[in-house]
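Shown here: the complex without one of its protein chains, the others still in place.
Order of writing sets the labels: A and B. Residues in every chain begin at 1.
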Amino acid sequence: MEAPEHWAGTEPERVLAHDGTPVGDTDVGLSDDQLRAALRWMILARRLDAECIALQRQGELTVYPGFEGQEAAQIGSALALGADDFVWPTFRELAAAIVRGVDPVQYLWYHRGTWHGGPYDPRATRFGPICIPVATQLCHAVGYAIGVAKDGSDAVALGYIGDGATSEGDFHEAMNLAAVFRAPAVVFVQNNGWAISVPTRRQTAGEIWKRAEGYGVPGVRVDGNDVLAVYRATADAVARARRGDGPTLIEALTYRIGAHSTADDAGRYRDPAEVEVARRFDPIVRFRAWMSASGRIDEDGVASFEDDAERFANDVRASLVAEGSPPAEWMFDWAYAEPPATLDRQRREALG
Amino acid sequence: MTDAAQHTMVGALNQALHDALRDDDRVLVFGEDVACLGGVFRVTDGLLDGFGGDRVFDTPISEAGIVGAAVGLAFAGWKSVVEMQFDAFSYPALEQIIDHVAKMRMRTRGRVDMPIVVRIPAFGGIRGKEHHGESPETYYVHTAGLKVVTPSSPLDAYRLLRHAIADPDPVIFLEPKSRYWPKEAGELAFDGPGIGVGRVVRDGGACTIVAYGSMVTRCLEAAARLEPGGIDARVVDLRSLSPLDVELLERCAVETGRVVVVHEAPLTLGMGAEVAARVMELAFDHLAAPVARVTGWDVPYPPAALEQRYLPSVERIVEAAREVVSY
Partner (left out) sequence: MAEHVFTLPDLGEGLDDGTIVAWLVTEGDVVALNQPLVEVETAKAAVEIPSPVAGTVARLHGEVDGVVAVGAPLVTFELGDAAPPTPRTDGKDANDVSDASTPVAATERSSVGAAGTVAATPVVRKLAKDLGVDLRVIDGTGPGGRITADDVHAAADRPSAGAEDAVTRVPVTATRRAIAENLERQWSIPQVTTFRTVDCTELEAFRGEVEASSLAVVVSALASIVPSHPLINAAWGGDAILLSSDVHVGLAADTERGLVVPVLRDAGPRGIAGVAAEIRRLADGARAGALRPGELDGATVAVSNTGSYGSEAGTPILSPGTAVTLAFGVIAPRALVVDGEVRARPAATISLTFDHRVLDGAAAGRALTDLVHLLQSPTRLRDLPR
């Protein structure tokens, strides 16, 4: 079966074939309840993603970057983390965020233009601020990992990036620092084939996971649309970091079904036929097929998840559209811990 | 009675780092060549021995990574004091500083402090190679969320660095390389003016010469040279470039009616532009002469053979003061 072009090369670690047939040990350490929860999260996430795109078209969100097709990569990796582990996301990890317990409405303040960074509490949720300058947050992940290790904690930092961000200097600097300091960090690359309009082959001439060897750390290539394989690869990397054996670079092969964002028109650079090919490798279809075939869920179970997803999306919509604008004071409240006199004067001028 | 101890700025900064590491076990010192070597200017000399490799450590040559790691360390509750080795080498870290260090308090709705000090040996006048004599202050001053300070003397260097490390907000700490080794007598003390406060280092009524960092000494020389001619110049050391002590600027402009601003950085959009604008806004009715700026030229910093032709000389400062006084 023909696959997206950026999946060529080294065969990724895989538990389920594209049709859901097991090709490896399906006991990745998740109970049946946890497996059903994983499927439920994937269905909820996809539904929420669709709702967000609609909300953008209706003027309720500013630009929104969709993640359709990347549910297994995000949810499989997020589920492999412990409560104290800390996620350093890009701007496309809404699925990982809801799994980690971030309030989706507060998360969407970001895309609604209500507030920058982490409108939710990044410390309490262990989910760092949404980060647009690509790869910069990996340096934060590494610093955080070094910091918690100094305190004797066994917490791990996981940084998400995309294929495009691996071209940035900060990717290299973060990988190198993490390796030199044996930081308890996991660098999780979602290689979705496209960095806005540039395909992976024009982003990098090699395979991303292989760069790990140059840094002296383990590298893993995993089928990013296989939630079980993603979970296992991430859980292994997290365990290695927790043991004090340093960082791991994971390349998860997935596919960006939608455009880069709602402000983008993929039709200008991408053959729609390629997307149709990629849809055949849909992560939810694959996981649901195995769950059904292995008797872990039935049609009613799936239907109830879909009902949950519908309610979830509607609840998020209702709460979000009811949100007013933030108070203008916020502009001034958090510029400094103690506002300088010069800023106080401007604050009075702005707020009257 | 004993003579007060003599301190170089390098020694004072070293003592400040030592005392901060001693007083607060969340303080870390790291960067390129800061641990084993003690820093290329020896500012971090002996700290590794004193506090161990867990708190004082060398990093790869990785300015963005160093500052980015400091951001993550702040999330984990650590206060990082990082060194950028030379002014121009701080530029790879600009993205981290502007996008994250400066904005993280805002981006987290006040939930996360960024108690980071970025130490940057800065300015010229030491016959350095290219990229070793830059005045980057405007880039940082123009970035909301940062504080930017620069000392002009050893005793004040100690005080300012202690304040910078204790500050919950990020501080860009510009160290005037050309003032690293001259000595000053006195006791190193934390108390005294903090960040956001300038100081009058020489009183006078004829005009106010505003400077900071390396240029303060030259302005004092200029003031001494003006005195026999009957011009009694006041010299202000800004110390804190952001926040700027606008109240001090206002007071001095009102009292003397004549202001000269001096800096090494190029003229256009330098600190002089801001000082002149503030003086105009706050003391317009009291000005007896236009604000004069004595600065580096609007050219890239020149080689050692020409740097004294670039830097504001005592003669240029004297001439500018005479002009505003006789205006």
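Keep this in mind: a residue touches a chain if its C-beta (ideal position, glycine included) is under 8 Å from a C-beta of that chain, and two chains touch if they have at least 3 such contacts.
Note that this is a predicted model, so its numbers are computed, not measured.
Per the touch definition above, the residue from B:145, B:213 or B:257 contacting the chain not shown is B:257. Among A:154, A:308 or A:323, only A:323 touches the chain left out of the display. Residue-wise, the contact with the chain that is not shown comes from B:287, picked out of B:34, B:117, B:188 or B:287.
For the options A:265, A:298 or A:338, the residue in contact with the chain missing from this view is A:265. Hidden from this view is one chain, which touches chain B at 205, 250, 254-255, 257, 281-288, 290. Mapped onto chain A, contacts with the missing chain fall at residues 50-51, 54, 56-60, 62-63, 259, 262-265, 267, 314, 318, 321-328, 345, 348-352.
One rule holds in what follows: only the chains that are shown with their structure count from here on.
Of all residues in chain B, only 54, 59-60, 62, 64-65, 67-78, 92, 95-96, 99-100, 103-113, 144-145, 147, 167-169, 196, 242-244, 246-247 touch chain A in the complex they form. Against chain B, in their complex, chain A makes its touches with residues 86, 88, 115-119, 121-123, 128-129, 133, 136, 138-148, 150-151, 157, 169-170, 173-174, 176-177, 180, 330, 333-337, 340-343.
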